[in-house]
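Once you've had a glance at the structure underneath, I'll fire off some questions.
Just one protein chain is left out here, and the rest sit where they should.
Entry: chain A
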Amino acid sequence: MTSTLDDSEKEKARSVSVDLNNDASLLIDIPDALCERDKVKFTVHTKTTLSSFQKPDFSVPRQHEDFIWLHDALVETEDYAGLIIPPAPPKPDFESPREKMHKLGEGEATMTKEEYTKMKQELEAEYLAVFKKTVQVHEVFLQRLSSHPILSKDRNFQIFLEYDQDLSVRRKNAKETFGSFFKNMVKSADEVIISGIKEVDDFFEQEKTFLLDYSSKIKDSTARAEKMTRSHKNVADDYIHISATLNSLSVDDNTKVEGRVASDEELKLTELFRYYMLDIQAAKDLLYRRARALADYENSNKALDKARLKSKDITQAEEHQQQCLQKFDKLSESGKRELTSFKGRRVVAFRKNLIEMSELEIKHAKVSQGAQSSFSFLWDLGSCSCTW
């Protein structure tokens, strides 16, 4: 199944982050994608005025795994320890619509033709929604990178955009080289380490408190938003069954609207929360790395003291201590910058999303109203006949 997204659809889809694709020197988008069974093939299109690229306008095909490779490569790069690395796009998940499609196939015999057709249409719309969503998150990931002053210059990023061969060979090599060291460290007990540290800097103290608290709250909100939109989808599905059975009495238009409201809500609210849940995690990762750097610095101080006592390897210890201090300072400085801009970004994104969501709710309710009132008007006139 091939799906192409036209410009208007993409405008709507670009929901989670604010217009990232502003800098004309490096413009990235995903104009289309192909869905084959499990795999999605994205077409990554780059338009650039930078001389570091070989061509000004080019496209490459990429798979989800390539994005993950790029993300991991960035995380593992020491130089970026003081940056918030944009969260990796989640794996395309067609599980839900596929399962439903399967159930539909099994139940085909028990349904009327009309019911079956309607359900199938609805499922195809759901499939398309998942598809659009996954394209969007992958696109946003790349655009976050391209709009970042430091990350946009990353060599791996360039390779990702330009390399016209299959990246999977490189990916295999990368796995061996990096060994996911940092990743494993970050996953374990980062909260304990972050909270355990004695903070001298007010800014970071506040950030730490805020992020830890906000992180758990947004996780909860995300889970509940998902639950809510799932329920809404169930209601929409029920309407489809009912309207198909009612034949000429169908509350037809209502189902389209109910279904659409469910999937648009999904796209707007749940995705907003989900995205920021991941982003907050990335911010926490930054705090973690800084905490580790501070711990290293403190250890190096202790080592220096020991060396001075023993009068042995003092220069070495001093050098090491200096390095640690530098690293820590660098992290603190860039960390502060990153976290401040993260705040601003978050507020703007929430604003945009909440506005769009409210406007959509109102729009759909008005459409639904129109359909229902025209239907009840017709009923009243008796021009709808009871087939049974």
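As a working rule, a residue touches a chain if its C-beta (ideal position, glycine included) is under 8 Å from a C-beta of that chain, and two chains touch if they have at least 3 such contacts; residues count from 1.
Keep in mind that, in the parts below, contacts and distances are computed from a predicted model.
Enquirer: Out of "A-type voltage-gated potassium channel KCND1", "SOSS complex subunit B homolog", "Golgin subfamily A member 7B-like" or "Sorting nexin-1", which one is the UniProt protein name for the chain not included here?
Expert: "Sorting nexin-1"
Enquirer: Looking at A:Ser231, A:Asn299, A:Gln316 or A:Ser341, which residue reaches the missing chain?
Expert: Checking each option in A:Ser231, A:Asn299, A:Gln316 or A:Ser341, the one touching the absent chain turns out to be A:Ser231.
Enquirer: Which listed residue, A:Lys39, A:His102 or A:Lys217, touches the chain dropped from view?
Expert: Checking the options A:Lys39, A:His102 or A:Lys217, the one contacting the hidden chain is A:Lys217.
Enquirer: Just the residue numbers, please: which parts of chain A touch the chain that's not shown?
Expert: Looking at chain A, the ones touching the missing chain are residues 210, 213-214, 217-218, 220-221, 224-225, 227-228, 230-232, 234-235, 238-239, 241-242, 245-246, 249, 251, 254, 343, 347, 350-351, 354-355, 358-359, 361-362, 365-366, 368-369, 372-373, 375-376, 379-380, 382, 386, 388.
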